[in-house]
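As you look at this complex, bear in mind that one protein chain is not there, while each of the others sits in place.
After this line comes subunit A, so read on.
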Amino acid sequence: MSGNHPFIAAPIAPRQPLKIAGLIAIGVWIAAAIAFAVYFTHVFDATLIERFGWSYLSGLWVTVSLVTVSFLCGAIVSLPVALGRMATNKLARGLAFAFVYFFRGTPLIAQIFLVYYGFGEFRGFFESIGLWWFFREAWYCGLFSLALNTAAYQAEILRGAIESVPKGQWEGGRSLGLSRTVIFFKIVIPQAMVVALRPYANEIILMIKASAIVAIITVYDLFGETRQAYSRTYDFQTYVWAALLYLALVEALRHLTNFAERRLTRHLRR
């Protein structure tokens, strides 16, 4: 094409004049930032950091460990569920579908309440099978509900990712004489994981946000410590600290994912 018109110069991009809507919008944010800075320096109280700094850090640790452990437990549970969703057996498919639909169709907070308050009714039963120590603790109840909840979401991520791998990959493995297990773990899963990376990272971010709910059942995670600090001081800045910590955590994870994705897909870039 360019051979036909060798002398046409590239069009000069017109300089964008600053428009009023953008100026107003950014002005609102700048005003908000200044108001926030003024508010924060005005109310900032170093004694509060002395009083609650360590509890915030321990809350952050509880949030991070709760999310990590339940994400990993959920990953283990999600594998059979995802396989059930893709199975030819009608019963397995129905059960896996019901599991996924139940946990994705109801609020996490209701699930947590059902486990923490509802299971207490069956104390005798849990004592007889020796599991009462587990369902007595709010932390374990939160872990249990979060793990099952994320298992349902992760099963769908996993299923989508496995189904995104072309059928030819299975056939190629078969023609090389590999067994189904080897094909699944050595050929399909590595390719599926590249597709699943971003949904998995989104799921972790959603879990960090959702895990704040366990504060309602008296787990002292970051949000639980915040609520306690607020109830002792009635100082709104306690919530602002929590917001900054959550934002930092989520943003760090988001940038880490972008970096990991760029690195893992560098063989696909042209």
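The criterion applied here is as follows: contacts are C-beta pairs under 8 Å (C-beta built on N, C-alpha and C of every residue); 3 or more make two chains touch, one makes a residue touch a chain; residues count from 1.
Note that contacts and distances are computed from a predicted model.
Peer 1: I want to check something: the complex is missing a chain, and I'd like its UniProt protein name from "Protein ImuA", "ABC transporter permease subunit", "Putative Dyp-type peroxidase, associated with Cox17-like protein" or "Aspartyl/glutamyl-tRNA(Asn/Gln) amidotransferase subunit B".
Peer 2: Result for the unshown chain: "ABC transporter permease subunit".
Peer 1: Among the options A:143, A:183 or A:212, which residue touches the chain absent from this view?
Peer 2: Checking each option in A:143, A:183 or A:212, the one touching the absent chain turns out to be A:212.
Peer 1: Among A:72, A:110 or A:264, single out the residue that touches the unshown chain.
Peer 2: A:110
Peer 1: What residue numbers in subunit A mark contact with the hidden partner chain?
Peer 2: 16, 18-19, 21-23, 25-26, 28-29, 101-102, 104-111, 113-114, 117-122, 205, 208-213, 215-216, 223, 226, 230, 236, 239-240, 242-243, 246-247, 250-251, 254
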